[in-house]
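The structure that follows is given in the form of structure tokens.
With one protein chain removed, the remaining protein chains of the complex are shown where they sit.
Chain IDs A, B and C follow the sequence of writing; residue 1 opens each chain.
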């Protein structure tokens, strides 16, 4: 039974203070607030015609409830449920309308324990792509990808590629050819989903798309003007892997956001995944800059889809170290 | 029998002087010359891993031999041949290796008489995406789309959407709701193939992708430095329809090229095509600029796949006029 | 008796509706509103530490009260008054404090009848250069220059260069070597003051500086979003003369504004003025675009410093035509 996963389409994540989160995501990053209530903030990018791509939920502790993928049709949900059940993985149905703006949702936990969800229906709203008068800050256009620490990248890779139908654009390998990190996609750019070797599962970052590098430069300037210099963790810079121009931020709760633009089209079936050596100085930042320790060590826990408790972490199977960039 | 068309992937087009063409496409636009012989110039964009996206063929007269679409697998060719034969449309097989760098090709003429081809195999080459030291001029990254005049846009639309599986992102309608132009895609951005109402079939332009607006601004500066002010026909500007930042050029033989960046993701099945009124001043150029008469009137003929003679033109079924922008 | 003119520093100009003007200059162009009363709007650019560079005055009819130059010291005003009196040109003193935020002002009419003023003192305010959170629209940084139609450019040139100590960066000459237009400066970029051959004196435009071309592109997008497509008269484009990236706008009263960036340093005493032929297609727009008729014909009247009535126009001494760009 086959299915068609379209793209990563939303993330539901805890924050401790909705007003602080609003100031960061709306005023500084330029996301659009579709609506809010006492415990939720629903945000979208400027080009998005759907209700939201990010749900921030007020809570005492950080945690990610689910990474949401849009599928083509309702029947894809059934096919996906059958797959996860067959693998003995947790499955939970959420009825249409029980979450704001959403149709029926299939929530599962993947082979690494990451809470995923699949849905085919979300309310649509006015797209602000050409409301340039409303552009502010970093001018976020849409969600692009998520990146997760998992203890066994090879296992996650096999599940996503062989079972879920993702394709690989680029990957990082150790000297003895073990996959240390992988960039996987359904929509044809570099990724919807990346995995990196580390204690996990944990959410490393949510990648948000902007239209050009100057939006990132201006975003930094606005962040600094508003007193958010502490939020800037890494970059701006050019990635070797993906070729994207990027910036990594930490939101007021420490959740990591990447602002991202300028990768490339991966639609061709004969496009061969690009291999990077773990210790290539241009892999992380094409210009040679090293990432800070926090970028390698800190991440957000996932929450169990049944209990709501943090998903238990496992140690990485490959040596978990900051790449050793010898020059 | 189903098939999977990936994207528009190459155009084969006549030019009268290969050296002049090289100066324009390589030195001014920054395309990469993969190889050349006495009668052909094979060009690709900086991010392309395939041998070429543009074949310029030395000839006495202008003309387009084919618009080439990449398909997923060899068997898609059979399925497509069956469809075209069933419709009584011209079909021709070109064996693998008989065209430089190409596997087996299915060449056909579509419902409007446009010569198309489908293939699943092209030689791959080194990708220059991160050879920034080789970037020059407008820094063309890849082919993005083609746009054709056809006499009956509704008929072309129906064939591409209902028979070939394209989807529509945006369209222009007359006051009485007839489709005057349509933007259709397989890869999920605004288009692979656009049709506009006009005497046809004729190729209006080939759209080439760049990564950001400053590549277009710099491209104009380089063109002017090299004496190509006459080549700049329209723009740079922002399209209303598609939101792309654009520039239209005429190559030394008068063939029209669009440099294009900054449209948006159209992957969602529930994305509703955007309707533009023919007389909306922001449709063509969001900033209100009108296109020159040449842009509405001039185009390149297509060549019959069997005879090589220009495909006979039919007059447009809708009134063929330059939109009347009242202010 | 010598004096030191620093730079063009403000313009006082009529508008018919202050709210419409505010929407255009503040919301769309991104100028900072320092203060306003029932009949005045005081605006400055983001980098300016002074109270204003543009005073918009509510009035029934368009008209420019004065082009204001900042001088080094109070005694420069005396020296300038002596010069204008010696030449038999109109002179008027305005006491410190009688205009909002201003010290003592010397107002005069120059050899072409243009109302100028000289001052050395204006209140200073907080500079918003690094308040990126307040940036909007075209992000105007500061006033850069003014451009005026005068009937006899040679006469104006001689007065500004020989009497007022301006230097010439570039000029346009007819085939028989008469000066058709001239770009003159005190601060060392291309100009504070330009003169073009035409019925005059009239103000052709006020040039406002931005920091980079993307501010102009974004400015166009914001203008279009807000319904100001009619305001965009010419550009964006690259000037041949000056090398600046530019955009010409008409404010709600038809006054012309240029958004301008990217000329060059003219500090060297041995920099030789650059001569452009009137009919060089790259002179106006380096990319070959022609300016519209309105750009050649329409301008704002100046007002007499004593009577407040429009200064009487004289016909141009050189043939006043739109350059004939033969291609």
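Here is the rule we use: a contact is a pair of C-beta atoms (placed from the backbone, for glycine too) under 8 Å apart; a residue touches a chain by one contact, two chains touch by 3 or more.
Keep in mind that what you see is a predicted model, and the values were worked out from it rather than measured.
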{"item": "Residue among C:49, C:87, C:275 or C:312 touching the omitted chain", "value": "C:49"}
{"item": "From A:90, A:236 or A:254, residue that would touch the chain that is not displayed", "value": "A:236"}
{"item": "Of C:3, C:84, C:157 or C:286, the one touching the omitted chain in the full complex", "value": "C:286"}
{"item": "For subunit A, residues in touch with the removed chain", "value": "213-214, 217, 220-221, 223-224, 229-230, 232, 236-238, 245, 281-282, 286-289, 327"}
{"item": "Subunit B residues that touch the omitted chain in the full complex", "value": "27-28, 130-137, 212, 214, 218, 221-222, 224-226"}
{"item": "Interface with the undisplayed chain - residues on subunit C", "value": "6-7, 47, 49-50, 70, 72-73, 120-121, 124, 129-130, 141-142, 187-188, 211-214, 240, 243, 262, 264-265, 267-272, 286"}
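As a convention for this text, only the chains that are shown with their structure count from here on.
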{"item": "Middle chain, criterion being Cα centroid separation", "value": "B"}
{"item": "Self-contact between copies subunit B and subunit C, residue sets same or different by half", "value": "same"}
{"item": "Gap in Å, rounded to a whole number, between the CA centres of subunit C and subunit A", "value": "49"}
{"item": "Whole-Å gap separating subunit B and subunit C, where each centre is the average of the chain's CA atoms", "value": "44"}
{"item": "Contacts with two or more other chains, residues of subunit C listed in rising order", "value": "214, 221, 224"}
